[in-house]
Every structure is written in C-alpha cells, then in structure tokens.
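Only one protein chain is missing from this complex, and each of the others stays in its spot.
Letters A, B and C name the chains as they come in the text, with residue numbers starting at 1 for each one.
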Amino acid sequence: MPKPITPPAVDRVYTLNLGPQHPSTHGVLRVLLDLDGEFIVKADPVLGYGHRGHEKMGENRTYKQFMPNTSRMDYLSGLLYNHGFALAVEKFAGIEVPLRAKYIRTICAELNRISSHLLWFGTYVMDLGGFTPFLYAFDDRENILDILDRVSGSRLTYSYCRFGGVCRDVDDTFLEMTRAFIGRLRSRFPDYHNLVTKNIIFIHRTRNVGVIHPEQARQFGVTGPNLRACGIPFDMRKVEPYEIYDQFDFEIPVGTNGDALDRYNVRLEEMEQSCRIIEQALDRMPKGGPYLNKSVSFRLAPPKGELYFAFESARGLTAYYLVSDGSPYPYRCHIRVPSFSNLHVLTDVFCGTMVADAISILGSIDVVIPEIDR
Amino acid sequence: MGSLVTSEWFRLVLGLVIVLAFSQLNALFLVWLERKVAGHIQLRIGPKEVGPFGLLQTIVDGLKLVGKELITPRSADSRLFPIAPVLVFMPVLVGFLVLPFAPNLIIRDMNVGVLLIFAFSAFTVLAILAGGWASNNKYALLGAIRSVAQNVAYEIPLLLAVLSVVLMVNSFQFSEIVKGQERVWFFLIQPVAALIYLICATAETNRAPFDIPEAESELVAGFHTEFSGMRFGLFFLAEYTNMFIVSAVATSLFFGGWHGPFGLDLGVPGIVWFLAKTYVLIFVIMWVRWTFPRLRFDQLMNLSWKFMIPLSLANLVVTAIVLKLV
Amino acid sequence: MMKRDLILQKLRKLLPEGAVSEDEGYESGVAFSARVPVARIVEIASACDHAGAYLESMTGLDFEDTAEIVYHFHTYEPKSRFSLRVLFPHEEKIPTLSGIFSSAVWLEREVREFFGYVFADHPDPRNLLLPEDADFHPLRKTFGKIAAYRKREEIYA
Partner (left out) sequence: MGYWKEIVEGGWSLVEGMRVTVRRLCRPVVTVQYPRKQLNLSPAYRGHIEFKRFPDTGTHKCIACGACQRACPSHVIKVQGVKAHLNSAKTATHYFIDFSRCSLCGLCVETCPTKTLQYSREYELEGESRLDSIVDLMARLEQRNS
C-alpha cells in the first residue's frame, strides 16, 4: 500500500484541473487533483466525455451490425475487440470457423496487440519528456498498419472479423510482409533498450513509481499487463485459451514489484511473445481453404440465454456479456473493459505522489478513455 | 569625424545595433536548426517548404506570431504580465556585449566580463517568476516556482565550475581567458569543470532533460502557458538566444574561444573558429534534448545538490591546490 | 484444491438448495452461478472476497417484471469465473459492495446511472459517465428505441 501521507491543513490544498485538453491525458480524461505543493492529496477522475452509448446501440442492432462498433471502443486495439466479439457470437450461436480463418485472425490480432503496445511505448516515453522514441515507435507501427491495411482496408477501425471467419482472405505478400516485420521489430529492440530501457533518467522516473500491490490490484479488479507486472500470471490466452492460442508456445511475462518499470518491461516482453505467436502461426497456417463460413445469416439469432465471453485485449481482460431473447437483437450487450478498472486503481495509487509522477503512472497504466466511456 | 568612429560611444551604439540584429537572426536560425535536427533524428525532414531547406520558415512563423492577438487573461496582473516577456529578453542581450567573438571583436572587453554575464543570466529567472506569477494560472505558477528553485540550485555548480577556470588565468576578463588557451584548451585540463558547466548550462537555459519549468507533458507549457502572440515569441527567442550565450561562454572558457586546436589556426579567421565551436555545442545541446526523457523535479534537485555541487567544489579545491603547488 | 471449488462449497453451504447452478462445460463462460437474495449479497460477496476472488464485472439487466444485477467474479485460475445474480423489484434499494471490493464503487456508480438501481449507503453516488445533471437512465428498456421489453422467464427458462 502507498505510504500514508499526513493530511495537510485544508487551506494549503488547491485543486488542479488536469485535462481534458491536457497534452498527456491521452484522449479526454480529466482528473481533478487536490494538490499540496506538488504532492497529490486526492485524485478524482471525471469521465464520460467520450460516451457514445455503445451498450444501448448494441441492443438496437443485429449482431452483425454491432461489429463496427466494437473497434471504436478501444481504437488502439480495434481488431482485438472485433476478434473477441466474433468469438463470442460464434460461441453463442454455434458457428463453425474454418481453420485458416482462425490463423488469419490470430496473426492479425497479435499484430494489433503489438501495434497497441508500440503506441503505448512511444506515448509513455513522450509523457516522460523523451520525444524521439515516440516517432521511432510510430515508424514501426506504421509497418503494422500497412500490413493490416493490406488485408482489411482500414488502418484503425478494422471491422475485419466476421462471424465464421474474416471478410477478406490474405495473400502471400501479407505473409512475407508479416515475416519481414517481425525480423525488423526484433532488430529494433536493441535500439529501444539502449535509448530508453537502460537510460538512467528513465529508470529513475519509473522505478518504484506507482507501485500496485497484488492485493490492491485484486481489490480494484486490475487486469492485463498492469496485473502481470505485480507478479500474477493472469492472461486469458493461457487461463481460458480461446481460438487456437492453446496450440502455441509462448510465455506470460510477469514483473515483481508492480511499479511503472515492471509494467514497461512486461509490455516490451509481451511484444516479443506476440512475435513468437505470429511466427508459429505463420508456419502452421493451412495453405488454402475457406477463410469465411458463408452460411451465417444476416439476421442471426442465438438461442435464448446468456454468454459471458472474456478475452485478452491489449489492455487486459475484456469481456462481452450477451443476453439473447432469441431474436436477432441482443437483449443486453454489456462490455467489460479493462481500462475501467485500471484507471480506477489510480485514485488510490495517485495519493502521495508528485504531479510529475502522476503523469508517469497514468502513462504506464495505458488507459484508453473512449473504452471506459463506451 | 575620425574621433567619432573610434570613440567608445560610437562603438557601443554600433555594437548594440549589431547585437540586436544578430541575436534576433541567430535565434531564428537556431529555431530552424533545432527543428531540422529534431526532424532528422526522428527520421523525418523538418521544415522544407518556405525558402531553401525551409530556412525562411521561422521568419514566417515569427511574422505570424507578430500578427496574433496579445491575450491578457482577465485575472492576470495587468502591469506585470506584459512586462515579463520584455524582462526575459533584456538580460540576454547584455550578454552579447562581453562575448569575445575574435581578438578585436569584443564590444566591451571588461575586466569583469565573466561576472557580468552570469549576473545578468541570473536575471532571467526573475522574469520567468514574474511571468508565471502574473499569469494567475496554476500551471504557470508551478512552472515559475520550479524554475526559481532550479536556477538557484544550478547557478552554484555553474559558477564553481567557472571559478576553477578563472583561478587558472587569474582574471575575469574573457580576452585573458581565451588568450590563456592558445596552446591547450581548458577542457583538456579541466574536463570535470567543462562537463559540469555544460550540464548546468543546459539546466540554466531550461532545456531538456532539465526543462521541468515548461514540461509540456506535466504543466502544459509551464510559465508561458498564458502568453500568446509575440509575448510568447519573446520567451521563445530568449530561450534560443540564451542557448547561444551559454554555448559561446563555454567556447571561450573551455574550448579555446577564437583559437584553433593546439595553436593551429590553419589560416581560418578567429570568428569562424569561435562560431563553429559555438554551433557545435548548440548542436550537442539539441541532440541531448531529442534523446532523453525529462527528470523529475526532486531528482533534478538531487542531481544538483548531491552530485554537481560536491563535484564542482572538489574540482575547485583540487585546482587551487595544484595551482599553488606548481 | 482450487479456489473456485472452495467458493462453490461455501456457497452451497450458505445458500439454499437449488440456488447454485453449475455449468460443467463452461458453456456460458461461468463455472457456476448463484442466485442470491438481496439481503444476503454483502455476506456472500465477502465470503468470495475472503476466498481470493476479484470482482470482474457487474452489470444490470432490466426485465418487465424484475430488475437484476449480475456480478462476475474470477479467481485468477483456469476456468474459474462464477456469477452471483440478484433479483429485486425496480424500486428497491440494493446494499452496496463498496465496503468489500473497491472496484464496486465505480461499477455501482455506472449501474446506478445507467439503470437507476439505487445502492443504499453508496459512498459516492454521483454520475460516472453521464453528465452530472442527467436524470435519465439510458439502459432501462423504457428509454429510447428498443427492440423488446421482456419478462425474465421469457429468456431464462
């Protein structure tokens, strides 16, 4: 637990309005910080600037029509959300998926995960004041976007997955590009380490900053790399393997202290693990065969009942909770988003830290605000 | 007539005019250079549209700033607020008066030149504090407070590092110091002092990784958050002019001023040597900025009080003892 | 023994016969789900807390005849998600779990603003995502355009 600070006299505390148009609150987060000098006494996030009502929209749309919505919640890992929704509905309605489609989806999802982590890497270092790694990371991320653009036609909100497959087959160029990208990314890691990971200033800005204890993480429901940085190897891809993740050989990186440096290391290692998954998938992918189960009707109606489907997005455990009344419209479509809990824990972690640390912690936790607002 | 041209007053007025023109143009050039260096470090081009290699880009930007409305926040201090940008630029100009560009190109070769330059550079912090305070904005105030603490902390090791050079030549006069480096540049004899000087100078000019007074990811823009138009422009130009001055001082104190290396002038005029070395130092400062993340405020203080000050003190003592013994 | 099974045993002991239904194949994404009376939700949830589960998700459901809140818990172990379900009339106040799980504070704020289900003694009953002056509850089936408003037994046979 963070060390308790003596509450200062009331007249010493002033309120600083951080956001929603602050350079480093990533989107539209607004945090009301009660400060004593440079120290934070209380943090109160104000949310909802990006609320679009996706859950209500889900009730008014057929399952197929809801697919484009899913990539607009967490716009940095839109394909993972597409993938999760496709998996959820496939499980719910009992739709067969061709093997080739499973591989394509896995490769694209992992590419999307890497791109999300790369963007996080860049913005995090930029929050700490280092501007250059941001553009190096974007340079690499552009490569992923080119690859995904080639198969899906979009660079951000993909809507690539369909129930029973994907909307477009991949070609050999895609496979070559992906292989080339993995080699390229691996050759860039040493530079990243020299430029950022080993940098003494970076280490001082992150070590023992924003420590989340496992108990605290459990209390607040923290998931994803933030939880793994506390030493709990909880990853949906291993714990409840979905799609074909049980066939791949990969590890779940964990940290020890749960501080910002551990979160950083976990994410960087996760990129490497994603590379491993992609490599294995590329090797084993069936050469031909269907990429889409075309028998899925537009007004597809799962049987009455409910389904809770959890998967691992780039930011943590994400879940679709669907209730069907047997009609083509879901009766309830709830989305459990990881950033919601991950941001909530900050109200606790922020107390007693400096403003500069708050920025570092906020960056290290990797929240996407529209995902929380839904 | 002849007496007018050679008179001190004429010299001073002419010098001031040249300084004004040079400092402005130089600052505009440095802004362009910074953007180019940053661009190429980040694998992009930087300005390229206006003029050859985009050289006129900053002039156009400056014109745009001049044309912008000067906004004074309603709750700002209406008298202090407009003064602050002027205050910040004024001391920077004074620095040019004593810089030894070449053997005969010193506007006023005072015997306390070194002292004068540091006295006036300490003045900028007052202007920053005025600007931050007058804005009546929490971000600006935080930036101003940080700036004061930082400048106070870094002035000490800075001056201690300079003192060890002064001890070696027994003079505060720039021309004397430069003359003392005809054979060997002082940074070879005083590497620790040179390093400390460069680090502290970076901090003095609020450059990354010590740019916490204006840390854009924390304080939006720090002390100049509320300034718009040319008021912001003055802060901006002052930062770059300041950078030139600290680099020029470093050149004359540690890197031989107008001398070539090891007394080899190679027929190149002194001013070329001087400016070349200054711009190389400026490039290094820019290079550092685009490489490192920013320090936290308390770490910045730690660095000064725990590392810089003891080191510079030790360096000064060792210098003094060695000089006494030799 | 897995925490999930420990909790299952505990719940069987605490709750009446037939309240806990197991899902062997993990078909609906939960290992078992328990119907909990409103009055006992705090007691049951703190039992889950002691056993080391975390509150993963919490959401409301709106039926014509009843309101429902579904709590999903997980224990970080393979296939160990389980749910607690509370049924209550729309106007009734529900006890808050914020004293047990910190995460419940925001989750309950979200449920309150979107469904209008009121939590008794909630420490921070402001709106979370909606504007602070919003007096409507968007996810209630009485709000806006909807496909159907059903009774609970029409969906859960």
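The definition used in the following text is that a residue touches a chain if its C-beta (ideal position, glycine included) is under 8 Å from a C-beta of that chain, and two chains touch if they have at least 3 such contacts.
Since the structure is predicted, the reported quantities are computational estimates derived from the model, not experimental observations.
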Out of all the chains shown, which come into contact with the hidden one? A, B
In the whole complex, of A:106, A:123 or A:152, the residue touching the missing chain would be A:152
Tell me which of A:65, A:257, A:327 or A:347 is the one touching the absent chain. A:65
Which candidate, B:11, B:40 or B:64, sits in contact with the chain we can't see? B:40
Under the stated touch rule, tell me which residues of subunit A contact the chain that is not displayed. 61, 64-69, 72, 132, 136, 139, 146, 149-154, 157, 159, 162, 167-168, 191, 194-196, 198-201, 298
Logged for subunit B, residues touching the omitted partner chain are 37, 39-45, 48, 287-288, 290-292, 307
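Here is the rule we use: only the chains that are shown with their structure count from here on.
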Could you name the chain whose Cα mean is nearest to the mean of all protein Cα atoms here? A
Which chain's mean C-alpha position is the greatest distance from subunit C's? B
State, to the nearest whole Å, the distance from the C-alpha centre of subunit A to the C-alpha centre of subunit B. 44
Residue numbers of subunit B (touch at least two other chains): none
Can you list every residue of subunit C that touches 2 or more other chains, as numbers and ranges? none
Can you list the residues on subunit B that touch subunit A in the complex? 38, 41-44, 138-139, 142, 208-209, 211-212, 215-220, 290-299
Could you list, by residue number, the parts of subunit A that touch subunit C in their complex? 47-48, 51, 53, 55-56, 59-60, 218-221, 223, 232, 234, 239-240, 304-310, 317, 319, 321, 323-327, 329, 331-332, 334, 336, 340-341, 344-345, 348, 372-374
Subunit B partner, complex, touching residues on subunit A are 14, 16, 22-24, 38, 125-132, 135-136, 139, 195-196, 199, 201-202, 204-205, 354-357, 359-360
